[in-house]
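Shown here: the complex without one of its protein chains, the others still in place.
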Amino acid sequence: MVDTAAPREPLTRTESGPLAVRLRRAGELTREVLRNPTTLMGLIVIVTLISLAFLAPLLTEPNRPDAYQMPRDWGATNAPPGTPGHLLGTTSTGGDVLYGVLWGARTSLRMSLIVVGVTMTVGTIMGSIAGFIGGKVDEFIMRIVDVLLAIPELIFALAIAAVLGPSFANIIFALSVVFWVKYARIIRGQIIHVKHNEYVDSARVIGDSKLNIYRKDVLPNSVTPVVVQATLDMGNIVLVGATLSFIGLAEAGLAEWGVLVSEGQAGISSGRWWASTFPGAMVFLWALAFNLLGDGLRDVLDPRTGGR
Amino acid sequence: MQIREYVIRRLLILPLILIGTSLIVFTLGRVGGNPIAIYLEHEMTPEEVAQLEDRYGLNDSLPEQYVAWLGGVLRGDLGFSGVSAAPVMDVLPRRLAATLELSIAAAIVAISMGIGLGTFAGARRDRLPDHLTRVFAISGAATPIFWFAIVMLIIFWVYLGWFPVGRSDATIFASIPHPTGVYTIDAVLAGSWTAFRDAIWHLVLPAVTLGYGATAIITRMMRSSLAEELNEDYVDAARAKGLPERLVLRRHARRNALIPTVTVIGLGFGFLLQGSVVVEIIFIWPGLGRWMADAVLRGDQATIMAYVLFTSILFLIVNLIVDILYAYLDRRVVLGG
Partner (left out) sequence: MTAAAPATAGEKTAALVASVEDLRVHFELKAGVLHAVDGVSFDIADGETLGLVGETGCGKSVTARSFLRLIPTPPGRYAGGRIRFWPKEARQSGGEPVDLLQVPTSDMLDIRGNRIAMIFQDPGKALNPALPIREQVAEVFYQHRTEDLLEAWNGRAPRPIRRAASQRAGKLERLAFKFPPLRSQSKRLKRRVDELVGDALAETQIHNPRKIMASYPHELSGGMKQRVMIAQALACNPDLLIADEPTTALDVTIQARILELIRELQHAHQTSVLYISHDLSLVRRICDRIAVMYAGRIAEIGTTQQVFHDPRHPYTQGLLAAVPSFAHRRGELAAIEGTVPELIDPDPSCRFHTRCAFATDICGRVDPVLDGRVAGRPVACHGYASPEELGVAAAELPHLDRSPA
């Protein structure tokens, strides 16, 4: 068993090869991903939406003091699309729909980035603890995961946000509590897989620390599924988040798509369709684009579980 | 025999998950805020508040509170619903009936449409209907249902005027008794064609809206699994027997393609449960989801806890049934090892 002369070569895998090789591989993958027209379309929409989010302060006059609050033009309530100064119309409280659409993109980007960042970190930590320590700790964490998966995402997030009281920060907190589970499962699965692999056994014999195993074997192999999951989550988080704020869990008057749809809802029976339709369509575009990209990435990076 | 063991194994995990769920729900209720907030009024003195706290056991230790709460749940006491001004258990059956009627109608839409569309697309792989179905299926998972519901309302209620909102016409509602709370069944029991038509007419739009996401999931799965089955040898063997394409598809390929599709029906049900909250808000449908939404806005914890506990259990049961159904359909899973 103990083979001190074990060659170190098998320990380095393609993912952790010289930088040039890795860059070339990344280039190939990118080309392959972009060959699929629907994936490309998703990426174009994503770039457009994110550009809108960044350009919002240039395209519209930021509201003062808080730019994320809808500006109110009481002189032009319920204005239809095409009204000068209000390209996409206004709400019943004089909120400019275009402003909401643009700043909503910013809100959504902020929300999804924060939640993905937090959940990815928490999930990685929890998954690593479960995978490396194993035994009772693993058992305990995985039961938590089972229970969390037993409650539908939206309902769980809704409940958390509800007991905490209506605020956008609470929505972000609630989403973070719900969305970390999948990352924990990915990382733990990878660690257990690596643990059973021979080359890590030899690495341990040589005296590699856990940290090194982690850096060399676990992380590189987890990157792919984590990236795919994060891409899909970028879309789903906005979808669920907007649903929560539509139900009324965000502050009223926030420049957020779900809030705007909710605000516009009352007007539809009088034929004022625009205030709900445009912001809702943005949520749809956002979620669709990230889903298309995530699907495309999965097809290329992980052909085994490809959804075709 | 083995199927029974499989089911027993699954059933043994169930209480574990239920305890976990109840713990989470309880924690939500206690950590997340003041459980008696809904009873408090501005003019209450601190003594009165303390009295209330004492009455609801808030000064006991948390484990004691949990046991007391769980004991209540097991006895069928889920507390007092502030938004309904009635005990939770008195309101729940009526709300559940409304949600079940809507969800089952939506499930019928989703399963029949999903299997139909999926079969249609899967049998025409890589041709135009297939590409259209693929786009439909992907966009289905990305569609915010609150927006979709509003668009449906704008088109079919505001502009076309084909369907109403709400659950029934008031005078027709009053014309028959409602022993079950499921209006279509009530109408059948009362033998009233008018009431039945009214119930169905009110049901169509929300059911289609609610079923849309699940339809997309099922369509997608059915399409890919049918396309996969059509590559199998037994399909060619069936053709080689002289069976017309209709029978090859229906009796051979589709039967096998349905097996993996069953697994996503559980997922689809999750979609229905989540979607019911917003669909019920928008279509003014007095079910569990709308009740939850009201409770959320008022901070009515008893109702929120009851709802989360109840939907989780419902979700668990449906997934258990799906698992059993899958094990039964695909004998190879259990028997083949």
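Every chain is named by a letter (A and B) in the order it is written, and numbering of its residues begins at 1.
Rule of thumb we're sticking to: a contact is a pair of C-beta atoms (placed from the backbone, for glycine too) under 8 Å apart; a residue touches a chain by one contact, two chains touch by 3 or more.
Remember, it's a predicted structure, so these values are computed and weren't measured experimentally.
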| item | value |
| --- | --- |
| Missing chain: touched chains present in the view | B |
| Touch with the omitted chain, as defined above, among B:R4, B:R197 or B:R255 | B:R255 |
| Selected from B:L12, B:L128, B:L160 or B:A240 as touching the chain missing from the view | B:A240 |
| Chain B residues touching the omitted chain (full complex) | 232-234, 236-244, 247, 251-252, 255-256, 259, 329, 331-332, 335-336 |
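As a convention for this text, only the chains that are shown with their structure count from here on.
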| item | value |
| --- | --- |
| For chain A paired with chain B, centre-to-centre distance based on mean C-alpha positions, whole Å | 25 |
| Residue ranges of chain B touching chain A (in the complex, touch as defined) | 13, 16-17, 20-21, 23-25, 28-29, 31-33, 135, 138-139, 141-148, 150-151, 153-154, 157-158, 220, 224, 270, 273-274, 277-278, 281-282, 292-293, 295-297, 299, 301, 304-305, 307-308, 311-312, 315-316 |
| Residues on chain A engaged by chain B in the complex (per definition of touch) | 38, 143-144, 146-148, 150-156, 158-166, 235, 239, 242-243, 246-249, 258, 261-262, 264-265, 268-269, 271, 273, 276-277, 279-281, 283-284, 287-288, 290-292, 295, 307-308 |
